[in-house]
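Every protein chain except one is present and positioned as in the full complex.
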Amino acid sequence: MAAQTLTIGKALNLGLRKAMEDDAKVVLMGEDIGRLGGVFRITDGLQKDFGEDRVVDTPLAEAGILGTAVGLAMRGYRPVCEIQFDGFVFPAYNQIVTQVAKIHARSRGKLAMPIVIRIPFGGGIGAVEHHSESPEAYFAHTPGLKVVAVSNPVDAYFGIQQAIAHPDPIVFLEPKRRYWEKAEVDPDTTPEPLFASRVVRGGDDVTVLAYGPMVKTALQAAEAAAEEGRSLEVVDLRTLSPLDLDPVFDSVRRTGRCVVVHEAAVTLGLGAEIAARVTETCFHSLEAPVLRVGGYDTPYPPSKLEEEYLPDLDRVLDAVDRSMGF
Amino acid sequence: MAAQTLTIGKALNLGLRKAMEDDAKVVLMGEDIGRLGGVFRITDGLQKDFGEDRVVDTPLAEAGILGTAVGLAMRGYRPVCEIQFDGFVFPAYNQIVTQVAKIHARSRGKLAMPIVIRIPFGGGIGAVEHHSESPEAYFAHTPGLKVVAVSNPVDAYFGIQQAIAHPDPIVFLEPKRRYWEKAEVDPDTTPEPLFASRVVRGGDDVTVLAYGPMVKTALQAAEAAAEEGRSLEVVDLRTLSPLDLDPVFDSVRRTGRCVVVHEAAVTLGLGAEIAARVTETCFHSLEAPVLRVGGYDTPYPPSKLEEEYLPDLDRVLDAVDRSMGF
Amino acid sequence: MSVSSATTEVVDPVPGAEAPHLPQQPDLVQLLTPEGERVEHPEYSLDLAPDELCGLYRDLVLVRRWDVEATALQRQGELGIWASLLGQEAAQIGAGRALQPGDMAFPTYREHGVAWTRGVDPLDVISLFRGVDNGGWDPVATGFNLYTVVIGAQTLHATGYAMGLQRDSAETATIAFLGDGATSQGEVNEAMIWAASFSAPVVFFCQNNQYAISVPLERQSRVPLYQRAAGFGFPGVRVDGNDVLAVLAVTRAALQAAREGQGPTFIEAFTYRMGAHTTSDDPTRYRLASELEEWKLRDPIARLKAHLSRSGAADAAFFDSVEAEADELAVRIRRGTVEMPDPPGTAMFDHVYAEQTPHLAAQQAEFEAYQASFEGGEH
Partner (left out) sequence: MSVSSATTEVVDPVPGAEAPHLPQQPDLVQLLTPEGERVEHPEYSLDLAPDELCGLYRDLVLVRRWDVEATALQRQGELGIWASLLGQEAAQIGAGRALQPGDMAFPTYREHGVAWTRGVDPLDVISLFRGVDNGGWDPVATGFNLYTVVIGAQTLHATGYAMGLQRDSAETATIAFLGDGATSQGEVNEAMIWAASFSAPVVFFCQNNQYAISVPLERQSRVPLYQRAAGFGFPGVRVDGNDVLAVLAVTRAALQAAREGQGPTFIEAFTYRMGAHTTSDDPTRYRLASELEEWKLRDPIARLKAHLSRSGAADAAFFDSVEAEADELAVRIRRGTVEMPDPPGTAMFDHVYAEQTPHLAAQQAEFEAYQASFEGGEH
């Protein structure tokens, strides 16, 4: 593959293809991922090329998908499970939390669980109930799992391959409303490590943290702030479990101010953990408490209300203002 | 009932009995809760007195318990579901998160969900895997649910009745290793509100927050600290969602220091949310960051290791020391 | 043993799933042939007056028109998405008309036809697909629960509700709708286990429309779905889902058995999703046009119309009047949709709890202040 401009969706598709070419043990499983290519077409064309044994259209039951993935992993396979939408991961929750997350520890390392759970997550697509949620905290609170969220085509392309090659189970979150965002992807570059956050825009006044779909929002806010002479440093967290906060600590030690942005409900969202850790580590550098911008503590609303529910540029700037006001 | 000394277990039993006497719509459901009276005997004798229609031994499936409870609630009943052990709530997770928590909002208030989900939680009983977990953050992060944790017989007796009478779904956490702790319960006193935290010991140096089984640990720590001339204020949080932090803010404004204790894994445990909120609200009063004492970010270990996993008096005091050292 | 060989060894493939040949299926209850001929069935009889037959025809035509209009509204950007019932009208009207007022129905997201029979305003269904709310009707007043999007979850609710009916000594029953794909969900199987264990008055009404989005029935079951019930210890029956009379008769009998304490029944309505899964779907990716053509020959409306004409139960004037009524309905739906107001932003806070928490009240107040700051031109 030559360097080319790709959407996040297509980058995932090509990343999956590459992973399947590189390792015959990689098996994709999910609802409608075969002939249809998935409701978002992320697996488009893969069943045609790799066959029904490697791209498996499953019965309609998420516990079944994850539970059989566990068995396949025990047999040496590397299952990549697609959950059709974020809100449908819960029937699989028992398998994920009590089995996938625990089997490596239970067996004292004798059984590996190299399972990737792909979840298109987040809102903003005008969908009906259960199609717009951000369940990442449920997984990040679970020892034994790792959780990553991609925000751009380059991370999508490399990240999915890194996740598949990784020996631990990974919840791989894809920002569904950004599937069509484009960037150039050069397959011959050395990818950044999977479990590392990254400063995506330098700045001096406030450190803004985001991941997945909110990275773009944070960058837009930084752009707007710059016009008003305010300089925001934006960090794409990329990995939610483990968190990679050293770059954040460095940044906050300089800026003294920190705002975390995510779509998930604020209460016990990732922002809570980050606020706690940043405060523990940078206590004497902070000039304001870490502020959180997130979804309200309500169920994700009907789509006519989602613009008001979701953090946007203005709400990020509002938090920046409040932080500066301390 | 006259005032009497009761264990937490017996107080729950009598509280359930009272709730069933007061309201014929109260139905208990769960595995082994009927003839056996539950594995912890919390429902002992209730099937005998109220019959099989009101104390239902269910088939062995937690999604079934919660899912049929939803239907019963729609029909005007008030189901009280027992989950046998914390680690077995996950098969019901889909029903709890996508249905129980959301139906009131989905129906714009036309369908009430007065369901109580009783979960004996936490460790320290020398049990095998899945019998010692602290899943409260999974619920407290879920809008639409309320979460309470009792720590003593008085709250157990009144709390279970208040929870059953309440119109919203409540995850009711019972500190299983404290089931046998005793105190006098006078049924004729006016109970404290269900959704209120309470200062259970006054102090000046550090505010220590705990709930459920850790309240006793926190009080022991306060006792030990007092001997060394250090004065800890201990707050029993009692309600985890919503949190009732006003008394905490008042306390921290005086002490300037705060330690949160729970058994759940530290990362994204309740301590994260509390640390974030206390810091937001009491920023200028804090002389040290809010420190967290919790389970390590590992699966709950085999029981020979649980003493080392679980926060104890020493670990609380260690955190207090660290807080004072800032 | 290779997988390919193993997976092709399907035992007792579902007849009709690939190349429909309904009449050859001895276990399929039918009262009206695709050609509109009235036939008898040894176990299920039905005696309807002409105006009752006409009423069913009217139902079928009106819900199809509603559906067509909603699909058009989605294409024009007025709805976020629409789940079409095209081809499943008879299954839904037959089941819905079998219900008595006190019965309670638990739909999926596609039972617009059943909604219709429960007196739910089409606009109250459309508001969900427009993103205004999650369905505007009153589930208690209509005896029709809100739509449930999480596959299968409602089957347990229906069973629990039925357990409530038992406790109330109510002489009513519940009906749980589900799709063929839903039969694979653990919760659906638990619902059947519960229903059997408690002899709950619930009917499981499965519209086997041959697909779960793109996945054909064979992936979910290699034996006919109605046979599932026997494994749980209660009767299952397969009915021609495109035959409104057979569906009505079979569902009536099952509901009556439930009301009389005989416990659950599983009904497999053998039908076909003639449209896309939803307006977001592209069925050309996974099924052949010829399959659709075959099923068009079994159209549920055409066969009742043929029967009404042939038997003389209805004349051209009747058909015209139904057509006119359908046109009016379409106009009303269109106007009601485009004029439907957006909800206020605060609506998302309103009913999270029956007793709102102080925390959420504070969040709402912040939200309101923030919104007001724009109106005041502060930002």
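Just so it is clear, A, B and C label the chains in written order, and each chain counts residues from 1 on its own.
Please note the rule applied: contacts are C-beta pairs under 8 Å (C-beta built on N, C-alpha and C of every residue); 3 or more make two chains touch, one makes a residue touch a chain.
Quantities reported herein were computed from a predicted structural model and do not represent experimental measurements.
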In the full complex, displayed partners of the excluded chain: A, B, C
Candidate in contact with the missing chain, chosen from B:M1, B:L305 or B:M324: B:L305
Contact partner of the left-out chain, one of A:N94, A:T255 or A:S303: A:N94
Full-complex contact with the absent chain, from C:I175, C:I193 or C:I267: C:I193
Residue in contact with the excluded chain [from C:P50, C:G231 or C:P358]: C:G231
Contact footprint on chain C, counting only the chain that is left out: 1-3, 5-7, 9-12, 163, 166-167, 169, 171, 183-187, 189-190, 193, 196-201, 218-223, 227-234, 259-263
Missing-partner contacts on chain B, residue numbers: 31-32, 34-37, 39, 51-53, 57-61, 63-64, 87-88, 90-91, 126-131, 267, 296-299, 301-306, 308-309, 314-315, 317-318
Absent chain, residues of chain A that touch it: 27, 53, 58-59, 61, 63-64, 66-77, 79, 91, 94-95, 98-99, 103-112, 143-144, 146, 166-168, 195, 241-244
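In the analysis below, only the chains that are shown with their structure count from here on.
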Chain at the geometric heart of the assembly (C-alpha centres): A
Farthest chain relative to chain C (centres taken as mean CA coordinates): B
Between chain C and chain A, distance of the C-alpha-averaged centres to the nearest whole Å: 35
Cα-centroid distance, chain A relative to chain B, in whole angstrom: 31
Rounded Å distance between chain B and chain C, as computed from the means of their C-alpha atoms: 41
Multi-partner residues of chain A (each touching 2 or more other chains): 87, 90-91, 129-130, 267, 296-299
Residues of chain C engaged with two or more neighbouring chains: 133-134, 150, 186-187, 352, 359-360
